[in-house]
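Provided herewith is a single structure, encoded as structure tokens, for subsequent inquiry.
Every protein chain but one is kept in place in this view of the complex.
Coming up: chain A.
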Amino acid sequence: MNELSWWILGACLTAYAIKLCGFFVPRRVLDSPAMSHVAATLTIALLSSLVTVNAFTSGQELVIDARIGALAAAIIALVFKAPYLVVVVAGALAAILLRASGLAA
């Protein structure tokens, strides 16, 4: 194995160790009333953060491109109580149509 392969193996083991860390937090800490309030708040914050990162960023830059159209299309589908799969397809179609028509990058 060359040097790069060892670094790759090390990075893979580190990634797995980090994932395991969360599972090693004692259950009695996680189950306290304070923690369940924190968990409920964190859930919304994490989901909102993931939406923002996926919709508006490219590396370290904030960008506005076809994905904002995908976000709008998905929200419209959600307002009309569309099934989840329809919401996802609406997002994909909006991005495709905006790029195909040259309205957005």
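Methods note: contacts are C-beta pairs under 8 Å (C-beta built on N, C-alpha and C of every residue); 3 or more make two chains touch, one makes a residue touch a chain; residues count from 1.
The working rule: contacts and distances are computed from a predicted model.
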{"item": "Protein that the absent chain corresponds to, by UniProt name, given \"Sulfurtransferase complex subunit TusB\", \"Cytochrome c oxidase accessory protein FixG\", \"Branched-chain amino acid ABC transporter permease\" or \"Na(+)/H(+) antiporter subunit E1\"", "value": "\"Branched-chain amino acid ABC transporter permease\""}
{"item": "Sites on chain A contacted by the missing partner chain, in the whole complex", "value": "3-5, 7-16, 18-23, 25, 27, 30-31, 33-57, 59-62, 66-67, 69-71, 73-75, 77-78, 84-85, 87-96, 99"}
